[in-house]
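Before anything else, here's the structure in question.
Below is a slice of the complex: some chains, not all, each in place.
As written, the chain order gives the labels A and B, with residue 1 at the start of each chain.
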Amino acid sequence: MDQQTYETGLKIRSEVLGKEYVENSMKSADDFNKPFQEFVTEYCWGAGWGRPGLSRKERSMLNLAMISILNRPHELKLHIRGALTNGLTKDQIREIFMQVAIYAGVPAGVDAFRQAREVFADQAKK
Amino acid sequence: MDQQTYETGLKIRSEVLGKEYVENSMKSADDFNKPFQEFVTEYCWGAGWGRPGLSRKERSMLNLAMISILNRPHELKLHIRGALTNGLTKDQIREIFMQVAIYAGVPAGVDAFRQAREVFADQAKK
């Protein structure tokens, strides 16, 4: 493990997904999934998100489109929250999901809109 | 239908997924899905799993990777249980899902780890 890349990853992951969420993920990790948590933190968040060349806002845009197509609702909701944190507006999120519907098909768009509305409703309650 | 292949399939399916589960599936089958239950038992479990050339442990390894990518959580959980029955350790399951994350992307890995932890938690309760 490259300690510096890991630290960078942990910092970015916490800033994008929320400190509380990341601390819980790390604390609840056991022998089974700890190596995976560390791997994701170092490679995805440190070596990936830590790279220059795209802003966090742009990386969030890509993720909303990609994770919609990859059909992973749990991760999509996390990254819709992260996208708002990174400065995307609801209008931009709508445009991304409409483009998803055109390129990946209407059902992918329908699911993305449903999940976004659940996230917005959750946040309105708080 | 080839009766012998069907019988072989029923036996292997029961040994891997559990006698109770398979008996319930068969008993609860109605006119609508009975032909499918028989088809799966004969072809997938008899003509597929019944072949020589790979051990059950190896077939379970393949299934964990494939079903993670195919994104079918209900089936994945069944086959995580089956993999434990077939002798895979939790450490091996972790390695499979880390390889899934690398080749099919981090969100596929995240979902696979979450589902495995749910299965392990369920089993710990019993």
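Odds and ends about this structure:
Convention: contacts are C-beta pairs under 8 Å (C-beta built on N, C-alpha and C of every residue); 3 or more make two chains touch, one makes a residue touch a chain.
The model shown is predicted, which means the values in this text are computed figures rather than measured ones.
Each protein chain is a copy of one sequence, and the assembly as a whole in this entry counts 6 such copies (shown in place: 2).
Criterion: only the chains that are shown with their structure count from here on.
The angle needed to superpose subunit A on subunit B by their Cα atoms is 120 degrees, rounded to the nearest 5. Here the CA centre of subunit A is 30 Å from the CA centre of subunit B. Note for the complex: subunit A touches subunit B at residues 31-33, 35-36, 39-40, 44, 67, 70-72, 74-75.
Listing the residues of subunit B that touch subunit A in their complex gives 71, 90, 93-94, 97-98, 101, 105-111, 113-114, 116-117, 120.
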